[in-house]
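One structure is given below, encoded as structure tokens.
For this depiction, one protein chain was excluded, whereas all remaining protein chains were kept in their positions.
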Amino acid sequence: MIIVMRKGATKEQCIALEERIREAGLEPHVIHGTERNVYGAVGDERVITEQFFEVCEGVERVMPILAPYKLASVEVKPEKTAIQLGSSLIGGQRIGIIAGPCSVESRAGIIEAAQMVKEAGAIALRGGAYKPRTNPYAFQGLQEEGLEYLAEAREATGLPVVTEVLSPEGVEIVAKFADVLQVGARNMQNFLLLKALGNTQKPVLLKRGMSATIQELLFAAEYILSAGNPNVILCERGIRTFEDHTRNTLSLSSIPALRERTHLPVLADPSHGTGHASLVGPMSKAAIAAGADGLIIEVHPHPEKALVDGAQSLNPQQFIQLMKELKPLAQAVGREM
Amino acid sequence: MIIVMRKGATKEQCIALEERIREAGLEPHVIHGTERNVYGAVGDERVITEQFFEVCEGVERVMPILAPYKLASVEVKPEKTAIQLGSSLIGGQRIGIIAGPCSVESRAGIIEAAQMVKEAGAIALRGGAYKPRTNPYAFQGLQEEGLEYLAEAREATGLPVVTEVLSPEGVEIVAKFADVLQVGARNMQNFLLLKALGNTQKPVLLKRGMSATIQELLFAAEYILSAGNPNVILCERGIRTFEDHTRNTLSLSSIPALRERTHLPVLADPSHGTGHASLVGPMSKAAIAAGADGLIIEVHPHPEKALVDGAQSLNPQQFIQLMKELKPLAQAVGREM
Amino acid sequence: MIIVMRKGATKEQCIALEERIREAGLEPHVIHGTERNVYGAVGDERVITEQFFEVCEGVERVMPILAPYKLASVEVKPEKTAIQLGSSLIGGQRIGIIAGPCSVESRAGIIEAAQMVKEAGAIALRGGAYKPRTNPYAFQGLQEEGLEYLAEAREATGLPVVTEVLSPEGVEIVAKFADVLQVGARNMQNFLLLKALGNTQKPVLLKRGMSATIQELLFAAEYILSAGNPNVILCERGIRTFEDHTRNTLSLSSIPALRERTHLPVLADPSHGTGHASLVGPMSKAAIAAGADGLIIEVHPHPEKALVDGAQSLNPQQFIQLMKELKPLAQAVGREM
Partner (left out) sequence: MIIVMRKGATKEQCIALEERIREAGLEPHVIHGTERNVYGAVGDERVITEQFFEVCEGVERVMPILAPYKLASVEVKPEKTAIQLGSSLIGGQRIGIIAGPCSVESRAGIIEAAQMVKEAGAIALRGGAYKPRTNPYAFQGLQEEGLEYLAEAREATGLPVVTEVLSPEGVEIVAKFADVLQVGARNMQNFLLLKALGNTQKPVLLKRGMSATIQELLFAAEYILSAGNPNVILCERGIRTFEDHTRNTLSLSSIPALRERTHLPVLADPSHGTGHASLVGPMSKAAIAAGADGLIIEVHPHPEKALVDGAQSLNPQQFIQLMKELKPLAQAVGREM
């Protein structure tokens, strides 16, 4: 940590700070500046938060030096992590597309969707059984019935299944049916859920929260990793800004920025990231060009009849066309698809 | 709903839309514009989301007319709701201050804090037993032990106790010990938690999410209300913006704006809303001037020794002084304290 | 500056950095950490930007220590600055209210407005002659004719006049008629305009840009101060966020935060800061409670006929009522009005 003292901080305040630094198991090191003194607190500062020093009298500002996550960092594990998804890998050379409807609406519907996305080249099926909805009066998903239909769709197609889990106590049942457990943006900092997911070995698809920095996303991953589950897939799905032409602002720079900081695979979700079907294609291409390891795309056999998020869903023709267009793009950035 | 057709939408698209409007139980009503047609869908549109119409071909944009929450709205209940907190009311004529440390750290500490804030005029004690922490390696609270200490502090002082609950399954135990169940900003859209809280009758202090609109806050309240618990207290605690001089941007206009839309009481949290003890006083005053029904303030007997959030905690002297300064302000806006 | 080296930075990179630090006229000082080295560059770093060091190989991050503005800072001038406005002071013990219509629309209208706001207790008249409008087809103000009407309103009432200037070449004419030259939010970083204003001695009312940090606001003030004009009044007028219940998010914490950093007076603009007349009253009170030295409020004799911004304008009755309500508030925070 770097601790900047106020101009005019007293000698007593400096001594008290030095003691506090030692109390934290760190070593104080002072730089006498022209206007104020600055302390370095040397050692593994990750055990301490800035606030430990901010409260000391005479302190103006505290700046951490080390990124406080460990297991997620490239410093601990420089080589990229690839995670098995059925017969495919997410995070390897090949770009993986996960596709399917926002929510599971019927047995026939999800099987039809699964067959369609498989044929078009998707490596996994997405579909929500438990739907977190802003409006309490809106459709909340088929729940356990939806999980069963997803499992049937997997049997029918061989595609692994990705679906959302909403609470710690839901982990067991969702893990029983699904291949990948998704954490939605609203739950990225539901720490009890993260810990519960750390106790399984199933891959977790962790979506970035709407107002989360990428450091906070990596911290959320660290919760899962440090509880014992190494299979975490990150997903950029858009942040909340003042922009009004999209539902969220898909911040694609997070992809290369995460790549510099973590070994975990990174996906993008251009469907929630834009909210408009017409923007999904361009932003899918852009995400791959930015270095994403894959995409998660909403596709619905009949978007105009979708119970949830139809406006951002591609129809089968659009999805098949997009999959064709993505291939040369993947190659252009040295990947396969 | 108002549904704006694209320029050049076909007659068939218009007819299909009209059918879809009727399918939703609403009545179509067309306005033939100079450049495009606009439809009104008349009836109780709250059962339908915009997306139900956005997916129709030829539709450019859909704009809802009615605020989609009901029980929380002033239209359903024009008179203000006041909620009992021990021997005080939140939402009445008198402004109520809830105060205490960020987290419960020891039996002695929380009792000392309770006595101090009571003496200074607080109507309830706050203190976290379960702490949601961004960093998995940081102190996560004393958990159930903390709840017991809170209960002891209540016995010692008579102050009702406000503490956070993190998950649906935690509701029972927290409700056993606490008087008010707090939903933190990160959990504002943890819908299973909201539903579980709707099944108790204990007051719920619902904090606004870091990137939540006030409509989303009211929807979150509606989850609790519609599940059967009418005792919801809203709390503005700051939103995430580009600003870097505070931890969050305390958006005080939400207070009068909520007042125009809802009968529920509204508090402000100037501690998390700023992150700096030196800003807590001015923003406490500003919140009351803006019409808040009360404040929730972090106070710690020894901020420099606090395990969590010391930098934003007032010390006893600061808190006592602030309470004195708040009184004339409350009177200046026609309230008591 | 604090310069953090990458883990594994070479000895050569460290030596090159040390040379660069000396090249900047500063003195290098190294802290050998457990994982990486950190350099302090000691001396007056304000002549250098972070980028001067960020480009060096092996550097991970650069953190400035000193606030880079000088003349605006409390460190250079600890005592508050009060600025003469006609017979009143902005920044003294007394809170000053500047009021008037968004734009000057007619001679009779502005004189009527001036008389009304004076009677209600305003210390200055505001009114736009040159209107920056997002839409090129919207009313752009009466221009020089508007300036003349403002001058007539001053003669009729004795109120000093505040009006916006849009470009460096406009400074002369606006300064000829007006008492205070206003810089609008969109022009906060129009540096040529700021320099031109620095060459006058007329007070400048500098509005915070919609996406400006308070450090950037102080830098903008520094442009004016360093060019020779000490009479700068700052104004919080709302920032752009994801919120949709107001036109902007009035960030009142900027007021006490500016007070900690600068001696310049600080106003708030609750009219542009909210965009809704019904929110102007509560936010006016909140701004004063937060420590504002005054307010600039839009008032129109007939808001429903205003050419610009009628929806956020108070009518005379509302303004007179608000002025009455503000007085006890000012007293409650130890000020007068």
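When the chains are written out, they are named A, B and C in that same order, and each has its own residue count from 1.
Rule of thumb we're sticking to: a residue touches a chain if its C-beta (ideal position, glycine included) is under 8 Å from a C-beta of that chain, and two chains touch if they have at least 3 such contacts.
The structure displayed is predicted, hence computed values, not measured ones.
Of the options B:R154, B:R240, B:H272 or B:H300, the residue whose C-beta touches the omitted chain is B:R240.
By the touch criterion stated above, the residues of chain C touching the omitted chain are 46-47, 49-52, 54-57, 68-69, 132-138, 140, 166-170, 186-187, 189-193, 209-211, 216, 219, 222-223, 226-227, 239-240, 303-306, 308-311, 313. With the whole complex as reference, residues 2, 4, 7, 29, 31-36, 38, 40, 42-44, 63, 65-66, 75, 240-242 of chain B touch the missing chain.
By the touch rule set out above, chain A reaches the unshown chain at residues 211, 213-215, 239, 241-246, 249-257, 260, 273-274, 278-279, 281-283, 285-291, 325, 328-329, 331-333.
Just so it is clear, only the chains that are shown with their structure count from here on.
Put simply, the chain nearest the middle, going by average C-alpha positions, is B.
Averaged C-alpha coordinates give centres for chain B and chain C that are 31 Å from one another.
The centroid of the Cα atoms in chain A and the matching centroid in chain B are 26 Å apart. Residues of chain B found to touch two or more other chains are 211, 239.
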